[in-house]
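Take a look at the structure below.
For this view, one protein chain was removed and the others were kept in their places.
Moving on to chain A:
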Amino acid sequence: MTVVDAESRFHVLAVDDSVIDRKLIEMLLKNSSYQVTTVDSGSKALELLGLRDEGESDSSSPSSSPDHQEIDVNLIITDYCMPGMTGYDLLKRVKGSSSLKDIPVVIMSSENVPARINREFNEATFRNTPVHRISRGTRCLEDGAEEFFLKPVKLADMKKLKSHLLKRKQPQPQAQPEIQPVAEQVEQPAAHKLEEAAAEVTAEGTISDCNDSGVNKRKAAAMEQEGLSSPETTKPRLSNSSLAVET
């Protein structure tokens, strides 16, 4: 068996505000032979990745501080609920960046609650689509996350990372047909895990840990004022407002 040196190992950036969870994910990743860097916030993660907080990529500004340590990572694994920038916010920032969008992102969360999706304007019908609910995990997957792990993260979850890392290592377009089956295989376990998670959550009761509403916070605040139920509510509530339609 050859010794794997630092340069040939995959580098994973783990983001979590909880000390315990950082220790745990670091152990699991190292156990799976990944090089690990841990940070306690989304903004620190972006800093390390070379994205300034205003959303500008470092390549657009010639003068970046020489003290700024920037790293190259092959995968980002982040907690969903964090103060300030949530894991979902971080996901959107990474996927919205030309330099970082190809880095696979995995989200970890202690809950897979139904996420309130703000009403969106449907241009075809010129009307706002009603507020609807999808699970947090589904929403993350739909918005670019490769996987959604329910905490506590297990060793078995680490095995799912490999395929996402290997996918990226194949740059040639003609490799696409080979990649497809891998992607399908991976999709299944994620969906399966979500079903398991949903069952688990119902069994022990849902806990709402942080807000799942969209990026537009003012919109979310306005909706709260209209009397729509907060995400903390576990049973469906009929809103007083005539605007709310829960499907």
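Here, a residue touches a chain if its C-beta (ideal position, glycine included) is under 8 Å from a C-beta of that chain, and two chains touch if they have at least 3 such contacts; residues count from 1.
As a convention for this text, contacts and distances are computed from a predicted model.
Chemist: With one chain of the assembly withheld, which option in "Histidine-containing phosphotransfer protein", "Integrator complex subunit 11", "cysteine desulfurase" or "UTP14, U3 small nucleolar ribonucleoprotein, homolog C" matches that chain's UniProt protein name?
Modeler: The chain we cannot see is, by its UniProt record, "Histidine-containing phosphotransfer protein".
Chemist: Among A:31, A:69 or A:128, exactly one should touch the missing chain; which is it?
Modeler: Going through A:31, A:69 or A:128 one by one, A:31 is the residue touching the chain not shown.
Chemist: Sort through A:71, A:166 or A:207 and give me the one touching the missing partner chain.
Modeler: A:207
Chemist: Among A:93, A:136, A:151 or A:164, exactly one should touch the missing chain; which is it?
Modeler: Of the candidates A:93, A:136, A:151 or A:164, A:151 is in touch with the missing chain.
Chemist: What is the set of chain A residues that contact the non-displayed chain in the whole complex?
Modeler: On the chain A side, contact with the omitted chain comes from 18-21, 23-24, 27, 31, 110, 151-152, 154-155, 204-205, 207-209, 232-234.
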